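Let's turn to chain A:
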Amino acid sequence: MQQYLLSLLLFTPLLAALLSLFLPATSTATFRIITVVVNVLQVMFLLVLLLNYQAGAGLQFVELKPWITLNMGNWGILKASYFVGVDGLSLPLVALAVFILFIATIASWKITQNVKGYFILLLILNAAIIGSFTALDFLLFYLFFEFMLLPMFFLIALWGGPKREYASIKFFLYTLLGSILILIVMIALYVSVHDPSTSGQLVHSFNLLHMADASNFISTSVLDPHRALQLGPFSARTWAFLLLFFGFAIKLPMVPVHTWLPDAHVEAPTPISVILAALLLKIGGYGLARIAFPIFPDAAFHLGWFVGLMGVISIIYGGLNAMASKDLKRLIAYSSVSHMGFVLLGLASFTAEGTAGAVYQMFSHGLISAMLFVLAGVLADRTNDRTISHYSGLAGKMPTYTAFILVAFFASLGLPGFSGFIAEIMVFLGAFKSAGLGGPLHESLAIVATLGLVIGAAYYLWTLQRMFFGPLNVKGDFSVDQLSDLNRREYFILLPLALAILFFGIFPQPLMSVIDPYAQHFAAFVLETGKNLTLTP
Partner candidate 1 sequence: MEHLAEQLSSIKASFILLGPELVLSTGIVVLVILGLIKKIQKTTLTAMSALTFVVAIAVSLALSRSMAQESAALFGGMLRRDSFSSYLGLLIDISGLLTVAMTWRRQQLQRALSEYYALLITITLGAHLLVMSVNLLMVFLSLEMVSLSSYVLAGFAFSRKGTEGSMKYFLFGSVSSAAMLYGFSLLYGLTGTLDFSLGEFTRPLIDHPSPLFFIAAFLGLAGFLYKMAAAPLHPWAPDVYEAAPMPVIAFFAVVPKLAGLGVLTRFTLALYAYGQSSFDWQFVLSLVAMLSLTVGNFSALWQKNAKRLMGYSSIAQSGFLLVGVAAFVPQGIHYMLFYASAYVVMNFLVFLYLQYFESLGCTTLESFAGSGKILVWPAVFLLVGFVALTGLPPTGGFTGKLFIFSSLWDAYQLSGKGVLLWLMVFGLLNTVVSLFYYLRIPFYAFVRSGEINAKPNYLTFENLLGLILVLGVLYLFFNPGLLMGWINKINFVL
Partner candidate 2 sequence: MNVPVHHFLYLGAFLFSVGLVVVISKRNTILVLLGLELMLNASNLNLVAFNRLHPGNLQGQMFAIFVIVVAVCEAAVGLAIVLRIYREYQTSVPDDVNELNL
């Protein structure tokens, strides 16, 4: 079974979705149960995966099956494969995905409208997310990447808040724009790259590993690193990198292409917000680390400062916006923008610390943002009002809720003991160290980024002060009586999240030992290759 683990993870939800399709829409409970069963199965597969994973052994659980092979005569053979595998980058994210999707299913219990459609879309989304994190073939990745769009669009547009139509379309357009940028590069890449394992015949491969090897570029191609064609101010490779970068940055999201996020979050139903923040954003960072940086290390090296700068801008701009937000969900959404800036900064450092920090941040932010959105959802469920200024002194009325809020807020602002701290400090160390190792980031970037910590503390504590402290008082169209404390289901959604955040904050080693070999390899690879390719005329 071991060699099919990833396929099992991937196809179980799809099969379940197919099964659900043929069940009558009236038996609502069935769909919930099917989804939970899928989640349980996925957790079991994941456990087997984790137990058999060997840290430092590179890609594992690889499945490589031919998918599309087209013989185009003189032009060569077009080859795409079903190629999946996990390594230190994808394993934490796959684990996160399985965990968060489970949480999201439980959080979806209260969905009453069109249950069948909802859970089918959720299952499709599930498969697409897992697929994106495991695919090692560009075409396959792109398939999953695009596959997330439509379910997400409908999940927001059908089950969302009052401005859901606007938000969903904005989400869709933005993300599609990003994916088109990626598509352009994908086309350019696979035409330019050949599969080295086949001699004699020219095989155009979608294999990401082949693309990441500079010697696999066909020498006549525009993207050949040794014959960088100049197009306007940049070389073709730099352009390609920029397209990929912006494509993924939209997903990340990075300032200034972030505005879809607050809207999508504010309007999306709670479980979807959770998935959006915890998983979909990570695909941006994952794409950068898996595709953009390794394939164009020279361009990445050349533009590393820019990537880092955008990261810092995101950190601060996102933080400032969060500070001014009047809606709790919007605040959390902006804090996501701010936190994902660390991923950019870490990756751009070209150091093991920075890379590990970036991956850790993706994992940790997945947990923390999930918790934050669940919490925001709890309040919205009670009163349908998330305006910060409408609340005051909730601590007395909802003590357990406030306790979880405290955990989530302090975890998010990077208090030691919570997972975010490890991630952020690693990013800082890496980013600062970068210049000393010949990396692209100037020291000042890391120093300016520390402002983000202060701003983060400011907006969270201010929110605490405004909403939870002071005398109990509410405004708006609801009464204090509606503010009941957490019920059991909510409690059991939040508790595992809080424990996980705490666990990975206090015991980083299990996760770090998985990330470490990857981070070292990544940093060394991009730095060395980036430098070498840049030096070759």
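On the choice of candidates, all candidates are chains of the complex that A comes from, given by their letters.
We adopt the following convention: contacts are C-beta pairs under 8 Å (C-beta built on N, C-alpha and C of every residue); 3 or more make two chains touch, one makes a residue touch a chain; residues count from 1.
Not measured: the values here are computed from a predicted model.
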{"item": "For chain A, as assembled in this complex, the candidate in touch from 1 or 2", "value": "1"}
{"item": "Candidate 1-facing residues of chain A, complex", "value": "67-75, 114, 139, 142-143, 146-147, 149-150, 154, 157-158, 164-165, 168-169, 172-173, 176-177, 180, 183-184, 187-188, 190-192, 220-222, 229, 231"}
